[in-house]
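All protein chains but one are shown at their positions in the complex.
Chain nomenclature is as follows: A, B and C, assigned in order of appearance, with residue numbering initiated at 1 for each chain independently.
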Amino acid sequence: MVVVMAPDATAEDVAHVVEKVEAVGGKAFVSQGVDRTIIGLVGDIDSFHGLNLRTLRGVAAVHRISDPYKLVSRQHHPARSTVWVGKPGATVPVGPATFTFVAGPCAVESPEQTLEAATMAKAAGASLLRGGAYKPRTSPYAFQGLGRRGLDILASVGAAVGLPIVTEVVDARDVAEVAEQADMLQIGTRNMANFGLLQAVGESGKPVLLKRGMTATIEEWLMAAEYVAQRGNLDIVLCERGIRTFEPATRNTLDISAVPVVQVASHLPVIVDPSHASGRKDLVVPLSRAAIAVGADGIIVDVHPDPEVALCDGPQALHGPDLRALAQAVRQIPPLVGRGPAEAATVTPPG
Amino acid sequence: MVVVMAPDATAEDVAHVVEKVEAVGGKAFVSQGVDRTIIGLVGDIDSFHGLNLRTLRGVAAVHRISDPYKLVSRQHHPARSTVWVGKPGATVPVGPATFTFVAGPCAVESPEQTLEAATMAKAAGASLLRGGAYKPRTSPYAFQGLGRRGLDILASVGAAVGLPIVTEVVDARDVAEVAEQADMLQIGTRNMANFGLLQAVGESGKPVLLKRGMTATIEEWLMAAEYVAQRGNLDIVLCERGIRTFEPATRNTLDISAVPVVQVASHLPVIVDPSHASGRKDLVVPLSRAAIAVGADGIIVDVHPDPEVALCDGPQALHGPDLRALAQAVRQIPPLVGRGPAEAATVTPPG
Amino acid sequence: MVVVMAPDATAEDVAHVVEKVEAVGGKAFVSQGVDRTIIGLVGDIDSFHGLNLRTLRGVAAVHRISDPYKLVSRQHHPARSTVWVGKPGATVPVGPATFTFVAGPCAVESPEQTLEAATMAKAAGASLLRGGAYKPRTSPYAFQGLGRRGLDILASVGAAVGLPIVTEVVDARDVAEVAEQADMLQIGTRNMANFGLLQAVGESGKPVLLKRGMTATIEEWLMAAEYVAQRGNLDIVLCERGIRTFEPATRNTLDISAVPVVQVASHLPVIVDPSHASGRKDLVVPLSRAAIAVGADGIIVDVHPDPEVALCDGPQALHGPDLRALAQAVRQIPPLVGRGPAEAATVTPPG
Partner (left out) sequence: MVVVMAPDATAEDVAHVVEKVEAVGGKAFVSQGVDRTIIGLVGDIDSFHGLNLRTLRGVAAVHRISDPYKLVSRQHHPARSTVWVGKPGATVPVGPATFTFVAGPCAVESPEQTLEAATMAKAAGASLLRGGAYKPRTSPYAFQGLGRRGLDILASVGAAVGLPIVTEVVDARDVAEVAEQADMLQIGTRNMANFGLLQAVGESGKPVLLKRGMTATIEEWLMAAEYVAQRGNLDIVLCERGIRTFEPATRNTLDISAVPVVQVASHLPVIVDPSHASGRKDLVVPLSRAAIAVGADGIIVDVHPDPEVALCDGPQALHGPDLRALAQAVRQIPPLVGRGPAEAATVTPPG
């Protein structure tokens, strides 16, 4: 940490800061400049937080230097992690050596629609099936998902087509029930800072897909992952899904730079959701190509057998020629960035 | 709703839209322009949502015209509402005729600190006591609040100084417990879109203080209020607390315009939190003055007997001369905008 | 400046930084932490910029500590400045002791419309007349202003009603011509970073009204003022006019906090433009009240005798009852924050 004193801070003010820091076992290095004095702090950062340094007389600013997250940081864990999703004997990797394609319907509507979407997804090369049973909706008047029944449908379709399933959980009270059937628990963008829910999935024993809050900084997103990790669960896959900006042409602005930024800062895998980022079907394929090329560890997209009758986010769901174009990109581009396909059949989880 | 057809849409595409609209009982008015055709829809908007109009061939865009919220809208409820907070015989109004000053410590730390802060708050003119027992924190390593014990302290201090209490609830599982003691339940900025929690407080029977999500549009904020209202609870006070922008000089950017915008769109009262908006003690008094002058129905501020040792947000807590300046503003400015003080003793709730 | 080394930086990397700093006459204070080393730099900041410290091996980040602006900073000029606008014998102050009301039509359309607007403005208490002759418009198909002819009209109307005039200049080639007649030169939001134009008005010998870029940080805005000041012109009034955010309810988001933030950082006066910030007539009066109460040194608003036929920004122009309400606020609120009226007749510029 670095404490910046105000131009009119007195020698006494500086001494008071040093004293406080030393009282909690830290060391304070004073650099006296022409206009200002700065003080470098060395020691246990958590103990410094308790000092309320910004409230002390003469203090103009306090800058944190180290990353506030620990377990998910790459600093003490330089090798990038692979997360394995699925039942024993048929797990799918998400990590630096492969490219994982996750696809399925935004919402589970019926057994038929789900099976059809899953079949399309698998044929296009998907190795994980996503589908929403519990839906967080901005409007209380919008379709809220089938809940428990949707979960049952998704699980049986996943078993039928042979793909592990990923589904969202929106309430800490539902985690145990969902974890019984799902192979991976998704935390949606609106719940990224729902700390009770993060802790609940951290204790669930299942891999977690953690979407970025639509207005969260990358640092806040990694802090959310830290909440999960702190409960003993490091099987976390991050998912960039667009951030809120002033640009109205797309529903959100896909922050493609977040992928390499996260890969420098954290050992966790990171994938991209081009469907929710753009909200426009015609952008899903080009953005998926960009995601692969930038080095993402996977993508997650909406597919639907008949977008015209979809109960949720129809305008962004792929099918037909677009889905074929995406399947081609998923085959062709990953090898150019040193990645193989992520198929359950061909890999063996470690240990 | 207005459907805008693409320049190359065919007469058949237009007819398909009209047919769909009529199939759910709506009427479609076609305006054929030089470059484009637009179709005005009249009827039940919820039935139109199910049509996925944006996915139909030839459709370029769909614009909603009406407000998506109903119960909280001012359209069918033109008179602005007053929400009454407190125990029978000692309730405090928040509404258009008064100006309500809410103050207290960001976090309840101990009986002594809470009593001292409450005494300061009351002396400065506050008529409601706020205090945090359950704290949502960005870092899992930060102070998480005293929980149940903090709630007990707050309740007994509130009774001792004679002020109704407002406190945050962060988990749907805690709502019943908190509602037993609190006079008003606060939903924090990070939980504005936690729909399960919104529904739980909607069923609690207690008034709700609903903070704006730091990246929520005003419309999304009113939709969150609609979630609460839909469960039968219209005792909702909105709280503008700053939005996330590119400007780093303040923790958030106080969206002062949100106050009159909300007052045009909704009948609910709206107050301002200048402490969390700015994160800077030196801005709390000027921003409070601005909030009163713009016509807010109240403000909520952090006070602490000794900010230097506060466990939460010390740098923004008021005390001493700043608190006296604020007390003066709260006395002097409201009469200029047609408001009286909001004192429990002097008012009688209606009905 | 503070240089933060990467966790894996070597002692040699640190030595290289120290060596570079000392080579340009600076001093480097090394604080060796557990995880990282930080280096505090003392000396001439401009010489440090030439070092490209961020490109050196082992350097993770470089933080600037001092303000990058000098002439406009309050650091070496603690007293807040007053800028005087007008012809000798009839100058109007903008500064900490007064509250200055600037009003007039967004665009000068005709002698009649301008005179009528100016008369309305004066009757409402305005002491400076604003009016646009050269208009920067987003669309090349929109009304671009009357140019030179508009300037002539504005000048003769200003003389007729006895108010100094403020008008925008959009091209460095026009500065001399405009400065001949205008009492104050306005730099619009789109030109805040048009450095050639800033330098030209810096040499014009006239006071400058510098609007904040709609997406400029406060620091960048003060750097733009520094460009003007560097050419010898410190008669600069800053104008907050709203920033671009994700909120669509208002044209821009008025950053009301910018007023006290600027007043802490700079000695220059700062006023508020609620008309352009909101783009909504119904918000101009409440936002003006907020601006006065927060401590702004003035406001600038659009008035028009007949907004329905205005050639520019009609929807935000005041007239009738709204203008009367504003006039009342301008009389009543400033005394509560220690300010008197800014009338040319009652003040004498210093020196």
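Convention: contacts are C-beta pairs under 8 Å (C-beta built on N, C-alpha and C of every residue); 3 or more make two chains touch, one makes a residue touch a chain.
Bear in mind the structure is a predicted one, so any value in this text is a computation, not a measurement.
Only one residue from B:Lys20, B:His49, B:Arg244 or B:Arg289 touches the chain missing from this view: B:Arg244.
Remark: the omitted chain is touched by one listed residue; of A:Ile256, A:Ile271 or A:Ile299 this is A:Ile256. Annotation: of C:Ala23, C:Ala97, C:Ala142 or C:Ala176, C:Ala142 touches the absent chain (contact as defined above). The omitted chain makes contact with chain C at the following residues, 46, 49-50, 52, 54-56, 68, 136-142, 170-173, 190-191, 193-196, 214-215, 220, 223, 226-227, 230, 244, 307-311, 314-315.
In the full complex, chain A makes contact with the omitted chain through residues 215, 217-219, 243, 245-250, 253-261, 264, 277-278, 282-283, 286-287, 289-295, 329, 332-333, 336-337.
Summarising the interface, chain B meets the missing chain with residues 2, 4, 7, 29-36, 38, 40-43, 61, 63, 65-66, 75, 244-246, 248.
The definition used in the following text is that only the chains that are shown with their structure count from here on.
Taking the mean of the C-alpha atoms as each chain's centre, chain B and chain C sit 32 Å apart. Spacing of chain A relative to chain B, judged by their CA centroids, is 28 angstrom.
With each centre defined as the average position of its C-alpha atoms, the distance from chain A to chain C rounds to 40 Å. Contact with two or more other chains is made by residues 244 of chain A.
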